[in-house]
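What you see is the complex with one protein chain gone and the rest in place.
Letters A and B mark the chains as written, and numbering starts fresh at 1 in each.
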Amino acid sequence: MEAQRKFIVPIGPQHPALKEPGHFQFSVEGEIVTGATVRLGYVHRGIEKGAEARNWTQNLYLFERICGICSHVHATALALGAERLAGVEAPPRAQAIRTLMSELERIHSHMLWLGVAAHEGGFETLFMYSWRDREIVMDLLESLSGNRVNYSVNLIGGVKFDVTEKHHDEILKGIEILEERTKHYLKVVTTDRTFLARTRGVGLMTLQQAELFGAVGPTARASGVARDVRIDAPYEAYPQFPVRLVTDDGGDLLARFKVRTRELFESYRLIREILNHMPPGELTTRVPRRIPAGETISRVEAPRGELFYFIKSNGSEKPERIKVRTPSLCNWASVTQVAIGHKLADMPMILSGIDPCFSCNDRMVTINRGSSSQVWTWEELRRYGIEYYRQR
Amino acid sequence: MKIRLGTMFGDIIRSLFRRPATQLYPYERRPTPERLRGNLVWDPSKCTGCQLCIKDCPSDAIELIVLDKVAKKFVLRYHQDRCTYCAQCVVNCRFKCLNMDDQTWELASVNKEPFTVYYGKDEDVAFLLEKMARDNAGESGCPE
Partner (left out) sequence: MNNLTVHPLIGLLLFPGGLFLLASGLLYEWIDRKLVARFQNRVGPRFIQPLADLVKLLAKEEISPEGVNKPLFFILPVVALAAALTAALYVPMAGFVPAGSFRGDLIITLYLLSVLTLCLGLAGANTISRFAIIGATRTLTQLFSYEAPFLLALLGPAIAAASWQITDVDFYAQQHLWMAVTQPIGFLVALVGLMGKLELPPFDSPEAETEIVAGAMTEYSGRGYALFRLGKNIELVIGLTLVATFYLGGLANPVQFLIKTLGLLVVLAALQSLFARLRIDQTVGLWWRVGALLALAQLLVLFLLR
């Protein structure tokens, strides 16, 4: 009965703070949040099941659509896994191009996040400016691949296009402007008094907590967790172009801002290095349409953290099972725990602090087992349904 | 680092004297990049009817209608509204008869009809459309 006396503020599934549907319940006392629950599953699309009805190539495009922001890494994870099962490896130049796209995508994702987080904090000007400058990298992606969002770079066994001399110059020029702007934004987020008042000490997550909740990606790195798949298990062209780990010990929102902006600099450096040392050679290698039977896992570092694919092939044209675990799903636990004790006004910022992506992680539903819950078998549910419609 | 008020002051003053970054889209159009993946175009002269493009299309956006296999009379029915513009078909085609146009890319219409495009030799398309009209059903008009 205690639960019903609380004052609960629902956020979502339709709410201006959320760009995607998700449901949060914050029980508040005055402005202080005393409890938080998450309910996901509003954008479940049955992608994993859908994968079983499509061939490997088609799945590349299906999985690219799990997330609109980090689309390329999804396709890369699948392509890498499929290539490993087939026992082939994409040529070095293709690997370098994949890496280049991954980093460009990371820039576009982090810039987008910067804007969204600023918007949640009511700093509209930073939002507008960071999104204006994000257009530069969007244009680069478009001129490279021909698409602005789902770039469809990958083929199983390579990539679709080459980076020409013209693109080389274009990217370097764009990166230069972006680096200049990012320096400015780093200064803004670390020195602006009103913004610091909203980020410093808010959403504090210690190293122990981060380990306990299984946080991944920049969210974890902002709490001092030294974990990055690009460093721990380098894939694509990362062995040739090593990444420097970016961490911060702050653990609060400010640290997350710092980590993500400093990761941008790292991406700029990587892109320059890749462009200047682009390995020559082929873009594709032959991969059979039927991938040999077997199981594999494939891990890549998405802009939001570690992306994990389990792939099982039965030797046919179609995969038997593909299981995806996206970084956002790992980070939710931290939100519900960290939120307690903060003010309601901080909730949108804490939510956006992990750079949530709802459609990525909607493959699981958490059921809140209170006293009122009941478990029905399929038969009971069916009978209830028939009864319900008969009465109408 | 020093904490300051109004760190974006320089930005806002500068943009007061600058052109807004907004593009008034329908009135001003940016030139498209060379590689832009716009609508698919099909060149019937080189097609052998191998159907590799259709096999790997992730969204069933293309259909090849065979009118006469021996004489290589094909019509390609392309659904722009289903297409995801991934260019997999362009990669798959060994005879380079598929291409993505960088000029036509706008997809806006009040009904679905303009999104179904027929490619092929004029007489073949005319023949097919006629046959479809005779069969009096949009979908059943494709002889296998």
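Keep in mind that, in the parts below, contacts are C-beta pairs under 8 Å (C-beta built on N, C-alpha and C of every residue); 3 or more make two chains touch, one makes a residue touch a chain.
From a predicted model like this one, the values you see are computed outputs, not experimental measurements.
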Missing-chain contact among A:E31, A:E180 or A:E380 belongs to A:E31
Given A:F123, A:F241 or A:W332, the residue that touches the chain left out of view is A:F123
Logged for chain B, residues touching the omitted partner chain are 5-6, 8-9, 11-12, 15-16, 18, 20-22, 24
Residues of chain A touching the missing chain are 7-10, 15-17, 31, 118-126, 128-129, 132, 192, 194-195, 197-198, 343-348
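Assume only the chains that are shown with their structure count from here on.
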Chain B partner, complex, touching residues on chain A are 54-55, 57-62, 64-65, 125-126, 129, 132, 135, 139, 142-147, 150, 152, 155, 160-161, 184, 187-188, 190-194, 196
Given the complex, residues on chain B that touch chain A span 1-8, 11-12, 21, 33-37, 55-59, 84-88, 91, 100, 102
